[in-house]
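Have a look at this one.
Here the complex is missing one protein chain, while the rest keep their positions.
Labels run A and B following the written order; every chain starts at residue 1.
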Amino acid sequence: MSRIGVFICHCGENIAGTVDVVKAAQAAAQFPGVVQGAEYKYMCSDPGQSLIKEAIREKKLTGVVVAACSPRMHEPTFRRACAEAGLNPFLCEMANIREHCSWVHEKSEATTRKATELIRIMVEKVKRNKPLYPIKVPVTKTALVLGGGIAGIQAALDVANAGHQVILVEKDPSIGGHMLQLSETFPTLDCSQCILTPRMVEVAQHPNITLYSYSELESVEGFIGNFKVKIRKKARGVDEKLCTGCGICSQKCPKKKIPSEFDAGLGKRTAIYVPCPQAIPNKPVIDRANCTYYLKGKCKACEKFCPRQAIRFDQKDELVEAEVGAIVAATGFDILQTRDFPEYGYGQSQDIINGLQFERLASASGPTLGAIKRPSDGKEPETVVFIACAGSRDQAKGIPYCSKICCMYTAKHAMLYKHKVHHGKAYVFYMDIRAGGKMYEEFVRRAIEEDGVIYVRGRVSRIYEEDGKLVVKGADTLLGAQPVEIRADLVVLATAMVANPDAEALAQKLRVSYDPYHFLSEAHPKLRPVETNTGGIFLAGACQAPKDIPEAVAQASGAAAKVSALFSSSELSREPVIAVVNRTAPPIFSTCTACFLCEKVCPYQAIEREEIKDRKGNVLKVAAKVNQGLCQGCGTCVALCRVKAIDLQGFSNEQVYAEMMAV
Amino acid sequence: MAEFQPKIVAFVCNWCTYAGADLAGTSRIKYASNVRIIRLPCTGRIDFMLLLKALDQGADGVIVSGCHPNDCHYTAGNFHARRRWIVFRSLLDFLGLDTRRVHFAWVSAAEGAKWAQLVNSVTEEVQRLGPYHDYQKLAGAGVE
Partner (left out) sequence: MEELRKKARELLERGAVKVVIGYGPGSAARTRAVFVRKPEDADQLILNDQCTQNLSVYLTKPEVKTLGKPAIVAHLAGLRSLVQLAAENQIADGQVLAIGVSPEGKLAELPDLKAVEAYLAGFRFELSPEEKAELDKIERMTAQERWKFWQEQLARCLKCYACRAACPLCYCERCLAGNNQPQWIPVASHQTGNLEWHLIRAMHLAGRCIGCGNCERACPVGIPLSLVTHKLGEEVFKNFGGRPGLSSQQEYALGSWKLEDKENFIG
């Protein structure tokens, strides 16, 4: 017989303000099968939970319904309380009378009636709940880190230093990401490569880290603690074991004018190339789209001159399989290009560049060896205009958000320009100055007060070329929207930070949520910033949202901590909300008709075929069986099964039918 | 004369629409109180028989809602649900049931406002259509 306890929370005034909780409790106490209807100010508090525990013990409850906030909030809290009192936690359900009732309706009789009905629905469900026990699965203590930028590097090092194996996958020929392209970093102006390369070397040499560069994630199967991943090692065209990184191949390569991705299009590279001098691994890659051998079948200069005969033109992509227990997505970001700005000429002028391109100009190892020069004629610019918020905070461009780093790096760029061209004039067109980090505001002040950068508060409506100069037309709002026209030699757009073009595809491969801008979604915007809603997959860096280097590093360490926590035991307890195929006595064995339509439908391939045999080994019947480790509890198979031989624990046919009938 | 208050049953998925309804709650967006939500892990779990049972039990309108295509927490549950609904709806229509009373939607966890709007518009339409007497007349006589 059912002995259900109903506990209604006032939640202060949140529920009691619109729902008559006393009346609801009285009504609930009258429901068939309910032996206690109580209400209390804060059920989730210690005394509130004690109320439940006492009732379980004294009234010998067989089920508990807590009518309060959303189960997505406190279901674990109350289930734990029940478990502590000796009642199986899955015999506890929550009726959502706050988010779905008191908070969305006015105080009225109808609202109280709705709350009472919601409680009755859950009472009817709970009467059919069955005790469930957690399922234990093993955990593979290897982490997969996707992305070898600063966030990926930090996460990989932290997990490796905690004593676990790490596989780091980077799609570019070298790790380092965008940070490797920077010249100096704010707010300290230290050299980006100088602080990054030691970390890169540490990754390359760490005994616990296996680095797959020029590789991409091909596929992911499995679930938390038990992922099976395939990694595509793209063909470099070079035998990495023989290559010493001497660089003769690039010197001899006749194709020398290919725009360099590392130099953001401002510099040139060869068809066989190492992206930059500090590349790790320091092994070249052949750009098959531009190599004469692949295009016309001729040349092979690199092969001729390689002292170690390490060139392999027929090298093929290799698929590597690995088993990992956790995945950290640290795939970074992209920025808008100048061609995305019709108002600034679609990027047709070579002297309108974006932030990354300016970094390459300013970088000592860049195409101009650190001198600020106009890309069009190589002359030193006398007047440079920096435009902040180019694309960001712009609803018309579909980017309403702030890219966070541009105010700081624009100030930095202006300062670097002034340090290199003392007599030059630097203007910054800005909307606001966002300098919230440690020493950030002081940094911007320095640019204005010490380096004489001129800040104009206003936007730039047009830029056009005239007599070799760029006419920048903007406004100065602090002077009452006075029009401002500057004839500049170089314009730097602080373009918006956006997600990588393949971020959506990656998110779908990993089965993690993403927002409309294709940034990967965190599990909770405030309290769970490094986890995703998919168990075992964590986030680090700008792939989650625009952020600067200190934040990326902090988040990466946070993700690594979560991974280490996951790896802290060799077994993981799984929620038993999984599907089960019925089994019964011979000669039926199971009502399953073995049509196996469920097998094809399962997104996790969790359904297997079981041969039910007699003692001699003769197969009496074949029926479907659910793999407890793989099933995620979606219930698609349950809705599909014509005969209802398969059912979902926690949301069984009986339970949902009872809820339905109670409406 | 008291205005007819329809009974609306909503079958929603836990990860998107239920969370979206929660968001409507945290944002204190007010909407009609006629809806009763039944939580399921995924739209893939929603058996079409449940919709029939809802009408059976006196529901005047039914809402079925889950994650947008490609965003299913279990990757494909909503794709299967979509196919099921396409066939089910055409069958309902063929047999003469009032498909204006059965609404399908994709409401994500971020779309609290959309949830409220959906409930309001469905409640309003069903209010206009009146109680689903045709179906409810069939039921009764002690048979569930």
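We adopt the following convention: contacts are C-beta pairs under 8 Å (C-beta built on N, C-alpha and C of every residue); 3 or more make two chains touch, one makes a residue touch a chain.
None of the values given here were measured: they were computed from a predicted structure.
Every visible chain touched by the undisplayed chain in the complete complex is listed here: A, B. Residue A:Asn653 is the one among A:Gln154, A:Asn290 or A:Asn653 that touches the chain missing from this view.
Within the set A:Ile4, A:Ala540, A:Leu640 or A:Val663, the residue that contacts the chain not displayed is A:Leu640. The omitted chain makes contact with subunit B at the following residues, 48-49, 52-53, 56, 69-70, 76, 79-80, 82-99, 103-106, 118, 134, 138-139, 141, 143-144.
Even with one chain removed from view, subunit A keeps its contact list with that chain: residues 588, 591, 593-597, 600-601, 622, 640, 642-644, 653-654, 657-658.
Going forward, only the chains that are shown with their structure count from here on.
Here the spacing of subunit A and subunit B, counted between their Cα centres, is 32 Å. Listed in rising order, the residues of subunit B touching subunit A in the complex are 5, 7, 9, 14-15, 18-19, 21-22, 24-26, 28-31, 33, 36-42, 44-48, 50, 53-54, 57, 59, 70-71, 73-77, 80-81, 84, 110, 116, 144.
Contact residues of subunit A toward subunit B in the complex are 70-72, 96, 98-101, 103-106, 108, 110-111, 114, 117-118, 121, 508, 511, 513, 515, 533-534, 577, 601, 603-604, 632-636, 638-640, 648, 650-651, 653, 656-657, 659-661, 663.
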